[in-house]
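Note that one protein chain of the assembly has been removed; the remaining protein chains are unaltered in position.
In order of appearance the chains are A, B and C, and numbering begins at 1 in each one.
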Amino acid sequence: MSSSTGRLFRLSTFGESHGGAVGVVLDGCPPRLALTEADIQPDLDRRRPGQSRLVTQRDEADQVQILSGTFEGRTLGTPIAMVVHNKDARPGAYADFADRFRPSHADYTTEAKYGIRNWQGGGRASARETIGRVAAGAVARKLLAEVAGIEVLAWVSQVHNIEATVDAEVVGLDAVEATPTRCPDPVAAEAMVSAIEAARSNGDSLGGVVTCVARSVPTGLGAPVFDKLEAELAAAMMSLPATKGFEIGSGFGGTRMTGLEHNDAFVAGSDGQPRTRTNHSGGIQGGISNGETITLRIGFKPTATITSEQDTVDRDGNEVTLAARGRHDPCVLPRAVPMVEAGVLNVLADHWLLQQATDVLKPLE
Amino acid sequence: MSSSTGRLFRLSTFGESHGGAVGVVLDGCPPRLALTEADIQPDLDRRRPGQSRLVTQRDEADQVQILSGTFEGRTLGTPIAMVVHNKDARPGAYADFADRFRPSHADYTTEAKYGIRNWQGGGRASARETIGRVAAGAVARKLLAEVAGIEVLAWVSQVHNIEATVDAEVVGLDAVEATPTRCPDPVAAEAMVSAIEAARSNGDSLGGVVTCVARSVPTGLGAPVFDKLEAELAAAMMSLPATKGFEIGSGFGGTRMTGLEHNDAFVAGSDGQPRTRTNHSGGIQGGISNGETITLRIGFKPTATITSEQDTVDRDGNEVTLAARGRHDPCVLPRAVPMVEAGVLNVLADHWLLQQATDVLKPLE
Amino acid sequence: MSSSTGRLFRLSTFGESHGGAVGVVLDGCPPRLALTEADIQPDLDRRRPGQSRLVTQRDEADQVQILSGTFEGRTLGTPIAMVVHNKDARPGAYADFADRFRPSHADYTTEAKYGIRNWQGGGRASARETIGRVAAGAVARKLLAEVAGIEVLAWVSQVHNIEATVDAEVVGLDAVEATPTRCPDPVAAEAMVSAIEAARSNGDSLGGVVTCVARSVPTGLGAPVFDKLEAELAAAMMSLPATKGFEIGSGFGGTRMTGLEHNDAFVAGSDGQPRTRTNHSGGIQGGISNGETITLRIGFKPTATITSEQDTVDRDGNEVTLAARGRHDPCVLPRAVPMVEAGVLNVLADHWLLQQATDVLKPLE
Partner (left out) sequence: MSSSTGRLFRLSTFGESHGGAVGVVLDGCPPRLALTEADIQPDLDRRRPGQSRLVTQRDEADQVQILSGTFEGRTLGTPIAMVVHNKDARPGAYADFADRFRPSHADYTTEAKYGIRNWQGGGRASARETIGRVAAGAVARKLLAEVAGIEVLAWVSQVHNIEATVDAEVVGLDAVEATPTRCPDPVAAEAMVSAIEAARSNGDSLGGVVTCVARSVPTGLGAPVFDKLEAELAAAMMSLPATKGFEIGSGFGGTRMTGLEHNDAFVAGSDGQPRTRTNHSGGIQGGISNGETITLRIGFKPTATITSEQDTVDRDGNEVTLAARGRHDPCVLPRAVPMVEAGVLNVLADHWLLQQATDVLKPLE
């Protein structure tokens, strides 16, 4: 029911895939941050359709417009409304979906929940909804860099059975952006391109894994119970379209280690602060950041909308078949990278602000 | 910062592991539900320490007391405060932890966040905090059974490298409760007992996986964006102590399938409603339940507190060693089962109530 | 910090008085409600500047555009984004305010809070912010009429020392809209016109009182503690610009009655349901509606921005004088009427939805 998230850095997204516009109202961004559309557009460009032959060929410039909340290039502390108008909607391509439910898409469940559905696209279930999150994430990125030097970076680490080899501690944005797959391992990236193109030719689709790191996160962000940092990161990731799995640090692999193997021994850091010898914890212990790199893995299923013929039912319950037309991603992974980063950035911005309202009394002696 | 969760079925937990009491205030439970302590205690008994030789021997009856919100055996629609007083706290066993941070526990991060810590136990990071969630979950269980026939069941499906074979569609509570491991595969269960006892003897600990199903969930629960059902379930699971991974339906395995393999074809159900031929979606599509069984897997790391000697640092930054005394779980999995169920129940109760406030206008013709 | 209100019928407004646009994202409106711009515009027209010679002459058509959340003339259950672009902003008229704080306006406190301010108008403190609330209120009005027959009506009952005589039980919209003052007592209305015009000529301004009723409200809306219906109505009213006082039912006059005089005796209604002989309670008892007409009075101060010269200070702390130019309301009361109604409507819609999620179990026998 609610399209909002966050407590202090709070975003409310709106817009259907084929409605008039999509966007976000971002409330709670601190005042006086330097901000213009030029800060937002690069992340939207990484997310937009048509940026390479690997993704949907829908032609959307996704040009963002800031409607409120800034003045003379700085944030006012008031809600920042950002909007992208839909241009290249072709509802005709969706006519077949008006009465036939795409398997594993949200057509049927949307109808079951609401009793009405904008069948001219995926509605709120479309990845176009994430435009608002990515726009807010770009603001979070700028804020976190300025106040805490935090850097968030994601990349494609697996497509179908192709796994990349990446050094998570040193990989940078340039390497990620060097290929259209956003996989910084050039050999794996090339294999991924071939696999994705083959899938498209076959009227099929592929899934995979995005890995994300957050570096230079200060200690003390998060909370011990429902708002554990990993809980909120998991919610942000599992609220992205097509996600099926989430791991922090050692993840499911950690379930096969013993305590002696898994525990991250503390050592004295160069500045006297505790550091850990290993990082199976993934930068978070008991819901709170410990100063090590936060490391996540997110599993995406293969895209549901494919051009092969599939069995399904129509709104009257008749068993029918369906083959999608329209312009769809044979593999969502390359475009998921900025969505993942945005989700992580928005959560961290919220927790960084919450900590400013927590650590307000003088230290104990 | 916030120890609350839920919008309509809302719980606020309180209490440190070694403070005076732990508990929960549950607000938003509908009025007129038959409810007494006898409805709550069974789930707490499944969660409590000392119930078998596999878990911590701390002796806590965990007897729940309802302080408010009921009258003559029925809910009033007002907040239900439920409290369990701590009895067998032995802070002396924690004296070593006052100045030395347990590796991979929350000692250090709690201190980093708050600048103060109740070192006489795990504070809010202790699994004792989950008493409040389990108590609320027992209320949710009763509510959901009455209004919608929903059944939630979890079990231990893996400990370390031992994997159980379980038919998720038919397994029942009796089979789960038949062994102290809460693994309904008797062969695997026996191997798990041996492995856990060996780990304890070695001063070590083990992790594993809990699988959870929710059956007979009506279609239409959930939401398309931030409040996707799988996002809120992920948050509930990843906010439990020691969790490192979450999967819905096909999970990470689904990333290695193609769209043609992964898509759940619709077929006409016996009542004319759409059903799916497979359930890789795990009962949720686009954040909304589709009427199939909801299926989750949650990965737990090995317990951090072990009796072997480990390297760590003290509050002054000196490198020291630490070997835990006290009564700790060599494997948290058996006790995690009711915690997982409670988390799922609380989320489903919230979404079921939300749907009552959504589907209020007459159907379109 | 937060520009959002409501739990289930939730609105987030955005926009500065002289920024690009103002608007609202309304989340939680039930699906399938018939809704187009034509349902929204009439309330905006009652609120807009330039509608009569009694109010500011800023020329804004305030034409609303629905960007999302509807399809083929019905709500989708998804966020409804509604936007009004600012047209006739004349920031030059505000140049004097860039460095000089208008007395009793929000210029100084905005600067104190945020350290930055869009001085080209009143920013978020401008009555233009209420466009979003009024747009959402129009949706609430349609919903409440359809599901419960609720009718909300407000009027100007006092301007300066001129008090109207109005029968609150029978007065209708036509009588309210019959004069530009929105005072349904024609004699008082004429005196108010004269007083307002005199104030304008003198470079001065006037305040007054708006009375509001909500009729046919079902019993049982509201809550007993923080969310008492009168508490949320008070917040909605006191969050409107220029409000200084709020009364429910007998109000401050009730403080001079005794219990025997003030108590509303119950009598059997014609349908067997309890009714009250008097309505000093104003339709709400213990925070919950009792089926009688809800009656509110809201006090508005005289407009702060006046054209007479006043003493003030500038941003450097120098004592200076200031006389406003620009187009300002000499009396905000006539335009406040739709704002008051919208605030009441939005609160009632939220509580009506909440009650649908409360009254879900079968009645006790």
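In the analysis below, a residue touches a chain if its C-beta (ideal position, glycine included) is under 8 Å from a C-beta of that chain, and two chains touch if they have at least 3 such contacts.
Small disclaimer: the values here were computed from a predicted structure and weren't measured.
The missing chain, though absent from the display, is touched by one residue of C:Val25, C:Leu67, C:Val83 or C:Ala125; that residue is C:Ala125. Of the listed positions C:Val152, C:Val176 or C:Val209, the one in contact with the omitted chain in the full complex is C:Val209. Seen from chain A, the chain kept out of the figure touches residues 7-8, 28, 30-33, 74, 77-78, 146-147, 224, 353-354, 356-364. Counting over the whole complex, chain B has residues 1-4, 8, 10, 12-16, 19-23, 25, 27-28, 31-32, 65-69, 71, 74-81, 83, 113-118, 120, 123-124 touching the chain that is not drawn. The set of chain C residues touching the chain not shown comprises 1-5, 7, 13, 101, 103-106, 108-110, 112-116, 123-125, 129, 158, 160-161, 199, 203-209, 219-228, 230-239, 241, 243-252, 254-268, 272-274, 276-277, 280-282, 284-291, 299-304, 306, 308, 310-313, 317-319, 354-355, 357-359, 363-364.
Operating definition for what follows: only the chains that are shown with their structure count from here on.
Comparing the CA-atom centres of all chains against that of chain A, the greatest distance is found for C. The distance from the centre of chain A to the centre of chain C, each centre being the mean of the chain's C-alpha atoms, comes to 39 Å. Looking at chain C, residues 8, 28, 31-32, 74, 77-78 sit in touch with two or more other chains.
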